[in-house]
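Sending over a structure as structure tokens; questions will come in a sec.
Excluded from the complex is one protein chain; the other protein chains are retained at their positions.
All chains are identified by letter, namely A, B and C, in their written order; residue positions are counted from 1 within each chain.
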Amino acid sequence: MRDKEQPKRPNRPKLSLHVPEPSFRPGDTPDFSSLEIPDAGSVPKPDLTASPAETEPLAKTLVRVLDDDGKAVGPWDPKLDADTLRKILRDMVLVRIFDDRMYRAQRQGKTSFYMKCTGEEAIAITTAAALDRDDMNFPTYRQQGLLIARGYPLVEMMCQIYSNKGDKLQGRQLPIMYSDKAHGFFTISGNLGTQFPQAVGWAMASAIKGDSRIAVGWIGDGATAEGDFHAGMTFASVYNAPAVLCVVNNQWAISSFSGIAGAEKATFAQRATGYGIPGLRVDGNDVLAVYSAVRWAADRARSNLGATLIEFFTYRAEGHSTSDDPSGYRPASEAKAWPLGDPIERLKAHLIALGEWDDERHEAVRAECDAQVRSAQKEAEKLGILPEQGRDNVESMFDDVYAEVPWNLAEQRDQAVAEGRD
Amino acid sequence: MRDKEQPKRPNRPKLSLHVPEPSFRPGDTPDFSSLEIPDAGSVPKPDLTASPAETEPLAKTLVRVLDDDGKAVGPWDPKLDADTLRKILRDMVLVRIFDDRMYRAQRQGKTSFYMKCTGEEAIAITTAAALDRDDMNFPTYRQQGLLIARGYPLVEMMCQIYSNKGDKLQGRQLPIMYSDKAHGFFTISGNLGTQFPQAVGWAMASAIKGDSRIAVGWIGDGATAEGDFHAGMTFASVYNAPAVLCVVNNQWAISSFSGIAGAEKATFAQRATGYGIPGLRVDGNDVLAVYSAVRWAADRARSNLGATLIEFFTYRAEGHSTSDDPSGYRPASEAKAWPLGDPIERLKAHLIALGEWDDERHEAVRAECDAQVRSAQKEAEKLGILPEQGRDNVESMFDDVYAEVPWNLAEQRDQAVAEGRD
Amino acid sequence: MPVMNMIQALNSAHRVAMERDPDVVVYGEDTGYFGGVFRVTEGLQKQFGKERSFDAPINEGGIVATAVGMAAYGLKPVIEIQFADYIYPGYDQIVSEVAKIRYRTAGEWSMPMVIRSPYGGGIFGGQTHSQSPESLFTHIAGLKTVIPSTPHDAKGLLIAAIEDPDPVIFFEPKRIYNGPFDGHHDKPVKPWSKHPASEVPEGHYTVPIGKAAVVREGNALTVLAYGTMVHVALAAVEERGIDAEVIDLRTLVPLDIEAIEQSVKKTGRCLVVHEAPRTSGFGAELVTLVQERCFYHLEAPVERVTGWDTPYPHAYEWAYFPGPKRMKTALEKVMAD
Partner (left out) sequence: MPVMNMIQALNSAHRVAMERDPDVVVYGEDTGYFGGVFRVTEGLQKQFGKERSFDAPINEGGIVATAVGMAAYGLKPVIEIQFADYIYPGYDQIVSEVAKIRYRTAGEWSMPMVIRSPYGGGIFGGQTHSQSPESLFTHIAGLKTVIPSTPHDAKGLLIAAIEDPDPVIFFEPKRIYNGPFDGHHDKPVKPWSKHPASEVPEGHYTVPIGKAAVVREGNALTVLAYGTMVHVALAAVEERGIDAEVIDLRTLVPLDIEAIEQSVKKTGRCLVVHEAPRTSGFGAELVTLVQERCFYHLEAPVERVTGWDTPYPHAYEWAYFPGPKRMKTALEKVMAD
């Protein structure tokens, strides 16, 4: 007898499976008016030495600094100088333009794949600003802003995207899977979540060596469901690892909304509670809030107070990647309707409110960034675009599997070179 | 340049790795006087429909019913009748005697391995009492009490332990890795943690089919660190699975104490918070508290209110298994010093306090159980002990890899049979 | 008869199975509302409801583990791992649980389920959208491993897999979802509609698990292939004008050893091809079986054409992928030896 054929009990309620459903699907008019958004400045800022339990309320709310008038308010205001803010603003503009150009390059057949971070620029860029230059990131594919903020050359990025002769990764990685040690940017993995506990391992190593540098682990809302998230949290908790652990909750994981990762029942920041580490939930489109939260977490880590989990609440304004068309699973107008706005516009408004910015200067920066991206693109394309690659240097394909090429790879290399490719 | 050779910053504090250490090591005198134990009856009992957030305090405390005088007090008192309590008491006595005999059988060379649940008997046995007979368990190797409480024949268990001719698992599993569908006991895995999300899958299936039966997932404190724990919690949260998820925190995982699984910073019940499901922390040596908590969680699950995580706080009074000698890593006297006592003694005291029990009856039950175990053992040993096994029926080794034996296994079977064993 | 590409055929297999058996449930990352990133499960949620077709959290281990629980309950889960490259987080549940439960319970519990996953290269997917991990499953007793190479077989094999009492790893060669790619990446891709195996019956039928197909008869040598490589091999044989017998294995475990033996004993020569890296690839098992069983018939060493022993390098797609040139060199070598 199969289990399910056992007699049912009519005096018991029938169980049913709950399958989370996002608020809006194609055809619906998105309306976020019921979304609870705490006022900017309304959330208290605890001492660095506060116990994780004291910080629990911060995991259920939203740390916000910029109010609707572009003013910075409340205890989380990091009181940054205007130059720093302008640098962040410029970096955000630059990333957005970069994303647009590279997206287009993919559409033009110049490469195989691209992923934008549109709408989420504040998170990586501001984090880079709040960290020390030699802190180490273990990013996902949506933290290109870290590289740009740390001054990694655009041409290098583009060469990677084109897998061309200038690509230091020698055409071995999918576009945007950057790696750069000198910029504290660990090699991006195509496998979701793996980098999160790796960051904790790096932080443990830093602690073992009595170093002062910290590690930053990154993960998306969807990928928090992976076992690696739990591994990272557990090891961070047990060894008090000096790490800042960032969940970028852009509410979507390809076509699945964050409810499929558990967001209906608790915030991602709340996951921290069960590990006895503080969890902060932060408006990811508010540069000042992001800065302040990262700084708070980094300072804790540096003071041997252990890891902090930060949930950056944001919205993935465009498709998941060039392989995705989001209009198949959510209203096309949803991004526009998203109430926490655009991080660039919000910082711009703040700088204008401070009297430190205006539309003309903004437009000038935009034009400057545009020119910078175009010129980088020209330079990169001189070194080739993807469709022309993979013909030369076929023997390089067999390097770096090991430090030294073993006999089997040496034989295969000879064969590949003799044969040529199709 | 290796990363670690980068210049250190003397103005920063030196980071250091924290490695948790149990309170006592061999040579120390265990002293649990600083352990905070809430008074029995002091913890409120929320409505079934209480939100998970409301239940958060229950994850940080300890639900207790039996007070120091053996009285049942407070809102969690399940008010069980004396017959039920006597049945639980007897089952606990029986499991303990069973464990002792089988441990000895291993020492006598009659089998390869054994694992006791000494000190933790209340948890599985009382859970079985609180569940419906057709609810489904996904146990670990320390829930033999579930089988005994549901009346699974001792001889069957012993035949499995001896891998003998009566073993329905045909000698294929390590001793104590029982499986019995009819008793709602899913096949125990040697791989820690795997059963925990499987329980959630069974619960999802029950919900998909509109059934009314629920699943119970089991895991040890040490194994909560596995990714499977997170998988189970995530799927349970997302789909509102009708499951009771039990962490048996006996404070040890072979030689590692629960701090290596994160217990220094938060309780295991608190892990529930981040998934938006209620977490209860329960005195696992208090039969009444265990019963009440399981009932509460089961009732929630049956009412389509989703899963509950229960941490049973207990103490592994003996070695991890026959392969382990705990005096190498903790004081031999620790078990005796453990303040939450012995579940059998505590229930016995309660029944005596109720006027429903006395030492003579207890001794009679003990003797009866002892006789029952001895007679079962005799019967089982008639069917063989391990050292005599594995000679006959060699061809059976090739069955059940698949529903039908494919050609390669048929060939191997022929070879094995022709060859005979060494 | 309807003409389908492989995606449509697989979709149709799901529908047929779900219509016939209310215990079939389908889930995976993005498989619900949207119908999967390759759209294989498109429309199932609409037709069968959210309880039988839904999105799963991004936790491959959890997807497999819950399927174990469902199979234990009595359902027949058909789960999708979005790319075979992402199956590893689920590997423990597959190897330690799915594969062993029937055995360790002496048949008390069985694990009828299908674990579907697009695999293989040829799409510029880089290291993590190109892998061919089949030999990591063929080594695991208790699993069956199936790989179709046409729409017709895809549907028939998937239905057979769903109806099979044992767990089936079902790898779908994503490069040929939309057309029978023969390795000539510079030429336009032919659509399936031009291929006879795109004629796919609307309703229920099965292609038996464990049976290979001789897709081209010949006497000079035997080519053993599966997935995309069936089409590459066929093209290379034709172009080189060799009287080769090409066998599409379709099932790796249990293997159709008779078909292989029969052919190699006839031809006396054998070439084994796959996309996966060479060392410990499934080709090694094939070569070994052939030399164990046909040793005295062999006129030349059995050759392997495989992916290289490196990760899959993005830009070097066509230097990595075992294409027509490499196939032809190998064919010549086996014939010359």
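Heads up, the rule we're going with is that contacts are C-beta pairs under 8 Å (C-beta built on N, C-alpha and C of every residue); 3 or more make two chains touch, one makes a residue touch a chain.
The structure displayed is predicted, hence computed values, not measured ones.
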Notebook entry, point to check: Looking at the whole complex, which visible chains does the left-out chain touch?
Noted result: A, B, C
Margin query: For the chain not shown, which residue from A:V73, A:I352, A:V401 or A:V417 touches it across the whole complex?
Written below: A:V401
Item checked: Identified contact with the non-displayed chain, of B:V19, B:A182 or B:A332 -> B:V19
Check: For the full complex, which residue in A:Q170, A:N250 or A:Q389 touches the chain that was left out?
Finding: A:Q170
Item checked: Hidden partner chain, touching residue among C:V230, C:V253, C:V305 or C:L331 -> C:V253
Next item on the list: Just the residue numbers, please: which parts of chain A touch the chain that's not shown?
Entry: 136, 138, 168-170, 172-173, 177, 179-181, 186-187, 189-191, 194, 196-209, 215, 227-228, 230-232, 234-235, 238, 399-403, 406-408
Notebook entry, point to check: Which residues does chain C use to touch the chain missing from this display?
Noted result: 61, 85, 88-89, 91-92, 95-96, 99-100, 103-104, 127-128, 135-136, 138-139, 141-142, 253, 276-277, 279-285, 287-288, 291-292, 295, 298, 300-304, 308-311, 313, 337
Notebook entry, point to check: So that we can see where the missing chain sits, which residues of chain B does it touch?
Noted result: 2-5, 16-17, 19, 21, 25, 112-113, 163-164, 167, 170-175, 177, 189-193, 222-223, 225-228, 253-256, 260-262, 323-324, 328-329, 386, 389-391, 394, 397-398, 401, 408-409, 412, 416, 419-422
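Going forward, only the chains that are shown with their structure count from here on.
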Margin query: Report the chain whose CA-based centre is farthest from the CA-based centre of chain A.
Written below: B
Next item on the list: State, to the nearest whole Å, the distance from the C-alpha centre of chain A to the C-alpha centre of chain C.
Entry: 35
Margin query: Using Cα averages as centroids, what's the distance between chain B and chain C in whole Å?
Written below: 41
Check: Residue numbers in chain B touching 2 or more other chains?
Finding: 136, 181, 204-209, 227-228, 230-231, 234, 238
Check: Which chain C residues reach two or more other chains?
Finding: 51, 56-57, 59, 61-62, 72-75, 89
